[in-house]
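Shown below is the structure under consideration.
Of the protein chains in this complex, all but one are displayed in their positions.
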């Protein structure tokens, strides 16, 4: 079985996709409409499936938040791979909504969500890895996770 | 006048659609682009049009929040019916953004938003009633309502 080029890149970066976990929520992880794939909010979890919890500006440093956003990005890739069969079917990132669990005074949401966006630029390049984006601060997130990211991707 | 099958299901569940209320906001409740209907954020209101207010984790129990999310789901159906003429034109749920008015420590957003998602699965089934979703905690919501939900639906 040949590995997809995206799988090979992830391996070369030393990254692996978190194991999917059952969720208490009633939704699909991904849903295709024509050439667009809508992706549910994916929360920050380590590769072993344990959650990355806490609020930015209080419990976690910006660097830890950025790592949490990277893990959201990997969790999204895991769901896209399950949904599409291969990550090589992804053509480009259309849109991300990066939601940071933060105290009211937190200011560095873009730098945190860059943890996900930098990965996608490494995988798909400047043109296709960068979509539109909002990076904003939530009052709370499910299970007190640090970051949650939802998105829209275009497929071939 | 024959009732739509969705209307009949709602009646059999003992549910009715909230009366639409004038909003201070400048927007359309629904807007169609091709086969996609975009739906504005709908706030939690009872069938008589009174709002369901308060913050999860402080003023309302999770069960009360789940009821508030159900009422958002019904308010969306009311707007979709006005917009489309019949709810039988809805093919499937594409996406929901479930926004919970909560204290910073609240953790059970998915369980709250399930109040809306369970209704949609009862109406359209597992395949078409479940779309992608994010269920997240807002710092505040208009008029201190408990829940606000926006969405995208596909029509025939």
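Which chain is which? They are A and B, in the order written, and residues in each are numbered from 1.
By definition in this document, a contact is a pair of C-beta atoms (placed from the backbone, for glycine too) under 8 Å apart; a residue touches a chain by one contact, two chains touch by 3 or more.
Small disclaimer: the values here were computed from a predicted structure and weren't measured.
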Sole contact to the chain not displayed, among B:97, B:112, B:132 or B:146: B:97
Chain B residues that touch the omitted chain in the full complex: 23-31, 33, 38-41, 55, 97, 99, 103-104, 137-144, 148, 150
Absent chain, residues of chain A that touch it: 36, 57, 94-96, 100, 102-111, 113-114, 117-118, 121, 130-140, 152, 154
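One rule holds for everything that comes next: only the chains that are shown with their structure count from here on.
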Distance between the centres, which are taken as Cα means, of chain B and chain A, whole angstrom: 26
